[in-house]
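Here the complex is missing one protein chain, while the rest keep their positions.
In this document, chain identifiers A, B and C correspond to the written order of the chains, with residue numbering beginning at 1 in each.
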């Protein structure tokens, strides 16, 4: 079993032991990702990045990942596959010669 | 190389080819996660979960994952470790006998 | 003094008494809006709308408004004007005969 499967398995076991699958529809899982992303963002509010608390960042980032893994599982999504797919698509939207060194969006390049 | 390392390596290569590390400070990476989480959420707006477009969900979820991997890399975070740690902490906050079948927050159990 | 001005004035006074303007750059105010929007969203997580706690919704919505007013003030934005402007623009993007009764985005109408 690889890492991605192992993480998913641990999350599903935690969820099932608590009979929480009934709450975990894809819409609410997306809400949860957004809420946790907000809690992660809060670690940086009114601060330079260097002032942020790394331990809290780890905890909030773990929450973002956890709900993202659970949402992926809902749709039988292969996480590695969708990320590598997206990199391929972004490589077309952001060709190296145009995108190098600029933070512009693809439609402004 | 395991899956998590392989994904990180592909994302870092894509970033470095474009000389984008200069923009990717932890604060802005957290903004990016939050923005992508919003785009994921938009797939469910005004809809029942079943009406959402699975292809678009995959794309937006891939974006959330991508920036989450990049933020983890910034802090040398072991993704599997922080998720398994968080599961252990949540197991204490949500003991099975109290949390089973309820969506209440730990401070309301 | 109208309501919008009165609200802004109260918020600015609260901020200035605490010497917080130094933290309130537009980027961080936008982070704050997003974070508070996440806390508002949390009131609906795993729930039907009817189960949500109205008192908590009021508090979180007040926070969203407060930072939105403060951001508007940063740019000397007339809140009524930008909302009425946006309604006019949306009226063009969503003409009544095409948009009536459907939740589709303008680019799918």
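By our rule, contacts are C-beta pairs under 8 Å (C-beta built on N, C-alpha and C of every residue); 3 or more make two chains touch, one makes a residue touch a chain.
Everything numeric here is computed off the predicted structure, so don't read it as measured data.
**Student:** According to the contact rule at the top, which chains on display are touched by the left-out chain?
**Tutor:** A, B, C
**Student:** Just checking the interface: what residues of chain C touch the absent partner chain?
**Tutor:** Interface residues of chain C facing the absent chain: 2-4, 6-7, 10-11, 14, 17-20, 22-23, 25-27, 30-31, 33-34, 37-38, 40-41, 43-44, 47-49, 52, 54, 57-59, 61-66, 68-69, 71-72, 75, 77, 79-80, 82-87, 89-91, 94, 96, 99-101, 103.
**Student:** Just checking the interface: what residues of chain A touch the absent partner chain?
**Tutor:** 31, 34, 45-47, 103
**Student:** If you put the missing chain back, which residues of chain B would it touch?
**Tutor:** Residues of chain B in contact with the hidden chain: 23, 28, 31-32, 34-35, 37-39, 41-42, 44-46.
Here is the rule we go by: only the chains that are shown with their structure count from here on.
**Student:** For chain A and chain C, what's the span in angstrom between their mean Cα positions?
**Tutor:** 25
**Student:** In whole angstrom, what separates the CA-based centres of chain A and chain B?
**Tutor:** Distance between chain centres, rounded to whole Å: 2 Å.
**Student:** Considering chain A alone, which of its residues make contact with at least two other chains?
**Tutor:** Correct list: 23, 31, 34, 37-38, 41, 44.
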